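A single protein chain has been omitted; all remaining protein chains appear in their positions.
Chain IDs A, B and C follow the sequence of writing; residue 1 opens each chain.
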């Protein structure tokens, strides 16, 4: 029933595939309101992560998440690198040495990830960042934590999708898009979109 | 019957009008095979010449031609400036102190102008330069020298037109167009075209 | 996209190889992670390190050498380098006296450089960061990520480098840095968009007679899109944006830096500079030092930026101090 280290690794590989598939889309989202690199940044990081996992999958889910964290911090760059990196680092700490992750640990890990992003980036819901996808995801995950890992992640992914979509109406207040002021309205935030994509990949992998 | 200083000045003004009118055309001819400035160069020179003539028209035809020479040398620049300047300088010398120019003096002046261009630029007929217009013009002028100034200039203009057109078939061997080698074939030489235009303006003015 | 490159993925390292070959007397380049450090071994004073996304050359790699930077950390094109690269530059250059990291205010740069500084501090080094945010185009900095670091960065690196070179300690170097950050303002304008190699298309669309006023150095949008206007009006708009923001008063001494964003001919850059000098003179502001040319660029983007630094004797002395780098050189 729970997630092993290999399951987490598989979810990360699925995430890497998604990033590759949506690379152009993410970069295109980053074009009008940013610097047109979000897809490339994530692709560089997730490709490196897959290479590392190809060599050896660490023993525990926590160790896998830590490898993801350090790889993303050192490979992604930009704003997204330290933010996603910190999210995985906090998630790794949250799950500790457990050999398998149950639904409520997964929900707690997501929550820890969110806290990490907020600690570093200081964004709030409504600022049109990845937080707009991640915060509702964390809340939905917590609500579904009695229904199993797959349900937690699928609820998180659904909520993240909706949260990401909401950034379209928002005036960006953090990151590069904030330089646009009112002109940022009407654009989906690339980081919110990538958060939703990653969570969807995790959810699919957990089915 | 002969050309006075004022007639020469009027012919130069007519030439200036022609240059202004055909400025874009000359520059366009200079675009594919040169540096897209021939029209501008001549316009700068002839406008300055008209300004000078507006202040005062010198007493003799020779003196008017000399003013044209020094103005063109100092204002046109490029290859065309020294070449046309030298042509007018030699023409001025050829007509000397005469108060009026008769047909054979006009033909001789054209011949002296050609000699000046060749002395400086060392081009021969067939090199796809202004010489391809000027040389036949000089010959036609000489042949018509018993028929009056207007006939001399109109014969020269006709021959120059034909000569200019002939440059279309030629491989350029002098000036910037020569860098093109075979690729210069099919293009009318801008300097040959401007020579034909100037002679046509003189001919019209003399009618 | 037409570019003189082999592969978008290796463009930064490939270019660094050329820098290394061209300036072996001044810089040493290490790869993977990519860093550029001084070729000589300077007396171990404070080291000054900067970096950020590539594509702004000569910033920062062209400013490594005596009197300016000890190390530069070139990230991928328009993307901040990661903390491990910054750490490598710190390790290669920093001793007891510590290091100052000059960071342009972009979320990515700040997060990555601060992470590196934290990690270095954890190893017992005294590493501090100064964040430069001189772009007046960003009007309300409370509702945004704050003003961006742009042209002022060049002046900051020169002046801080001179302070370190003469032996100032880290407190003193840091205080000079903060003084410059407080006293410098910039504004940019773009006529065309840059094309990031791995993207392959221009970063934004601009009409045939539009300019983007208040552009950043990554093709981020500016304050507003305007119809192209004569240089006189454009320079007036730029000078006003800066002078009014300070605000600068009559009788003040300034350094005026007119910068090419990369693709604009020097003919135009000097032309704009000349107008700006006269506009400042008209306001009774004394231009006592100047810098003109492509020093902080945005790939092939056409456009210019103007930067004004309020000068005092201390800054003037540091500005005039000798410098010997690939891109900025005088007095030696």
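Just a few scattered comments:
Assume a residue touches a chain if its C-beta (ideal position, glycine included) is under 8 Å from a C-beta of that chain, and two chains touch if they have at least 3 such contacts.
Since this is a predicted model, take the numbers as computed values, not measurements.
Under the touch definition stated at the start, the shown chains contacted by the missing one in the entire complex are B, C. The residue from C:124, C:230 or C:251 that touches the chain not shown here is C:230.
Within the set C:69, C:163, C:181 or C:292, the residue that contacts the chain not displayed is C:292. Chain B meets the missing chain through residues 27, 31-37, 40-41, 44, 73-83, 120-121, 171, 173-176, 178-181, 183. Summarising the interface, chain C meets the missing chain with residues 2-7, 11-12, 14-22, 54-55, 57-58, 62, 77, 191-192, 208-209, 211, 228, 230-232, 234, 258, 262-275, 277-278, 287, 290, 292, 294, 297, 299-300, 302, 304, 327, 329-332.
Criterion: only the chains that are shown with their structure count from here on.
Judged by the touch criterion defined above, the protein chains form a pattern that is neither an open path, a ring nor a star, and not fully connected either.
Among the remaining chains, the Cα-based centre furthest from that of chain B is the centre of A.
Centroid to centroid, with C-alpha atoms defining each point, chain A and chain C lie 32 Å apart.
One inter-chain figure worth recording: chain A and chain B are separated by 75 Å, centre to centre, where each centre is the mean of the chain's CA atoms.
Chain C has its Cα centroid 54 Å from the Cα centroid of chain B. Contact of a single residue of chain C with at least two other chains is seen at no position.
In chain B, no residue touches at least two other chains.
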